[in-house]
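Just one protein chain is left out here, and the rest sit where they should.
Chain nomenclature is as follows: A and B, assigned in order of appearance, with residue numbering initiated at 1 for each chain independently.
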Amino acid sequence: MAHEPTDFAAASRAALADPQLRGNFRRAMDGLTGKRAAQFPDPAEWHGVRALAASVRLRALAKLPELLEKLEENCTRNGITVHWAATTDEANAIALDILHRVDARLVVKGKSMVTEEMHLNAVLEKNGIEVLESDLGEYIVQLDGTMPSHIIMPAIHLNTKQIAHLFKRRIKDAESREDAAYLTDLARRVLRAKFEAADVGMSGVNAAVAETGTLCLIENEGNGRMCTTVPPVHIAFMGLEKVVEKLEDVPPVISLLPRSATGQPITTYVNMISGPRKAGEKDGPREVHLVILDNGRSSIYADPELRDTLRCIRCGACMNHCPVYTQVGGHAYEAPYPGPIGKILVPQIEGLDKRGALPHACTMCNACVEICPVKIPIVEIMGRLRVEAVKPGGAVKDAGAKASRTEAMVWSGWAAMNASPTAYRIATAAMGKLGNAAPSSLPLLKDWTSVRSKPRFAARTLHDLARAKGIPDA
Amino acid sequence: MDHQPAPTKPSRVYYFGTCLVDLFFPDAGMAGIDLLQSQGLTVVFPQGQSCCGQPAYNSGYRAEALKVARAQLDLFPGEDPIVVPSGSCAGMMRKHWPDLFRGEPDEAKAVQVAARVWELTQFLVHVLDVHLTDRGEPLRVTWHASCHAQREMGVVEEPKALLRQLANVELVELKREKECCGFGGTFAVRHPEISAAMVGDKLADIEGTEAARVVSGDCGCLLNITGALEAGGKPVRGQHIAQFLKERIHGA
């Protein structure tokens, strides 16, 4: 994630100029949307399970402080050490403390978006600790020195050929073979040695069950299980919204997440961890830590409309279905969470000054809202953030940062024209007469006509035609 | 997004033309009136109307949107349905006006008006149950579904059902019918390159159907798609569904 103010427009222009990248995304997203659709052949089933999953998430939010306390209590009873971090700096410090205490040299990581949010890898590397991403996609991205372009499929922006070149360049003795099976096996060989040798394993959390003190992780590769099973210490990171009340709340979430994300009925592994190795057990980490991160989430929670952002179960389906994401890919957002959920989450975490452009990177087509498995009103929240961006004193960090006097005057003039029938009649008549003479080089028109012909004002408005035809006015 | 219960066929309806139709597609607007009249309805077009307020609403200027929406409220007294030849503007009125007016003194009136709003094809199918007789030459067309018609008004099958009533019209559906064309109101000028890429994909999809015409129910999409078709020198023509249906049933 960039630490400087970001420029979505510039980054997206760069993405659009790369036909390889665009082709990779178009193909991938078409495939994913098709696979998801095939998992929901019965609309009644979809609506029923979706309403259930949404209710599970809403109930968790309704009882959030109590459930977090309960989670802490039950995790502690299970032998899991619970840590709280208000900021990403605090979370990184907690991680470093543990790593220093156990004198860790090598860390293996399963997929965790929260640690992306924390820039944990950079912090560890700065402290001389080797950290290896083990999810294949994350590993590829780490080798490439870039960042994930999708929360579920981090290396979706690269094709097999590009990955084969990367492996050849970065892995000793790699052959130059554009074959997914070969490349996968190569990564297996490299990473197995690391799992064996690692001092600490790290992971995210898909759902934390307050009732039993259980951390649920889902994955296909087995790397998550490796990271949480083999090294002597496991540190799990979660955003504070990831708690659910009961164990029976997990099945609805598990039912929708993989189907929505990648169109598979379930992930290969559903890994439920309720503690470190107990006396008599032969494996499992001797220490398990859970780091609960706030990083702006409690502010999001404060607003009853924005709070729905925290329902998210991070399936990534909104990305797969977003026509803007499909065109520009994940890197253009310069954020750990790209696509629709990123456009509402990132500005709330990082502020509208830095991220005020993101809520506008959207046509409000509602494709994301239609498929969100927990019914987040993404576009309504997007609209609210557009208000916050131009209105000082609002609820969101850096509210009013994008306020512009010129823009405010334009809208005020627009409102005056459209709120008065007389003004409207005069204005539309003028547009009909003079509008077509406007040169295509005018600021907004220039953007419009880059690929389109100039819109032509009709000589007579519908008002005129209706009046002429004697259509009654009342 | 359930359809409101279909009222018994009224004798009189209001027509809200929308600002885009007013300025750029007045013939399509008149065609919609014609279709309603041809079903024996009295169509009332309040001359005081302008815009539903959506442009400001979606740009973060809610007070300005409210001012414009409020100026429309008194134009539709009584109980008669309000028919709109645009899924997007109908969606703004039907779905967002209640939010926009929340806590305002005229909230109840706004809610009452909003509940009477219908998208044109939805009204033709569900309320009027129209049966169209095609008098046109054989023609292959494709349908562009607007995002707001689909997802705010729940209008998906209605326009296609109307097109399928036309004996000489062959409807070939788009591969990615549900995908946005890239208009998105101010999005098209805020992010012209992305919008261009999106409409580029849409054009390819349209051309893939080998249709002579692309028909849609929303003028924002049509401005975008027909503008790009023209600029790209493509032979496919874009047309509003009201105008297309009118031409077919009159044999024009």
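Criterion: a contact is a pair of C-beta atoms (placed from the backbone, for glycine too) under 8 Å apart; a residue touches a chain by one contact, two chains touch by 3 or more.
Everything below uses one rule, namely that contacts and distances are computed from a predicted model.
Asker: Missing chain, UniProt name, options "Stage V sporulation protein AD", "NADH-quinone oxidoreductase subunit J", "Chemotaxis protein CheY" or "L-lactate dehydrogenase complex protein LldG": which is it?
Answerer: "L-lactate dehydrogenase complex protein LldG"
Asker: Touch partners of the unshown chain, restricted to the chains that are shown, please.
Answerer: Even though it is not drawn, that chain still touches A.
Asker: Based on the whole complex, identify which of A:81, A:127, A:146 or A:159 touches the chain you can't see.
Answerer: The one listed residue touching the chain not shown is A:159.
Asker: Looking beyond the chains shown, say which of A:112, A:212, A:327 or A:348 touches the absent one.
Answerer: The single option touching the absent chain is A:212.
Asker: Given the contact definition stated above, which residue among A:33, A:112 or A:271 touches the chain not shown here?
Answerer: Of these options, the touching residue for the absent chain is A:271.
Asker: Just one of A:116, A:135, A:398 or A:464 touches the chain that is missing; which is it?
Answerer: Touches the omitted chain: A:135.
Asker: Could I get the residues of chain A that touch the absent chain, sorted low to high?
Answerer: 24, 28, 31-32, 44-45, 48-49, 51-52, 54-56, 58-59, 61-62, 64-65, 68-69, 72, 78, 83-86, 90, 94, 134-137, 140, 153-156, 158-160, 163, 180-181, 183-185, 187-188, 191-193, 195-196, 211-214, 220-223, 225-226, 229-230, 232, 240, 246-252, 254-255, 262, 264-278, 280-284, 292, 294, 298, 301-304, 307
We adopt the following convention: only the chains that are shown with their structure count from here on.
Asker: Would you mind pulling out the distance in Å between where the CA atoms of chain A average out and where those of chain B do?
Answerer: Measuring from centre to centre gives 32 Å for this pair.
Asker: Using the touch definition up top, name the residues of chain B that touch chain A in the complex.
Answerer: The touching residues are 15, 17, 19, 21-27, 29-30, 33, 42-51, 53, 55-65, 67-68, 70-71, 99, 147-148, 151-152, 176, 178-180, 182-201, 223-224, 226-228, 230-232.
Asker: Would you tell me which residues of chain A are touching chain B in their complex?
Answerer: Residues 9, 12-13, 16, 22, 26, 30, 323-324, 327-328, 360-367, 369-370, 380, 383, 386-391, 408, 411-412, 414-415, 417-421, 424, 428, 431-432, 435, 444, 447-458, 460-467, 469, 471-474.
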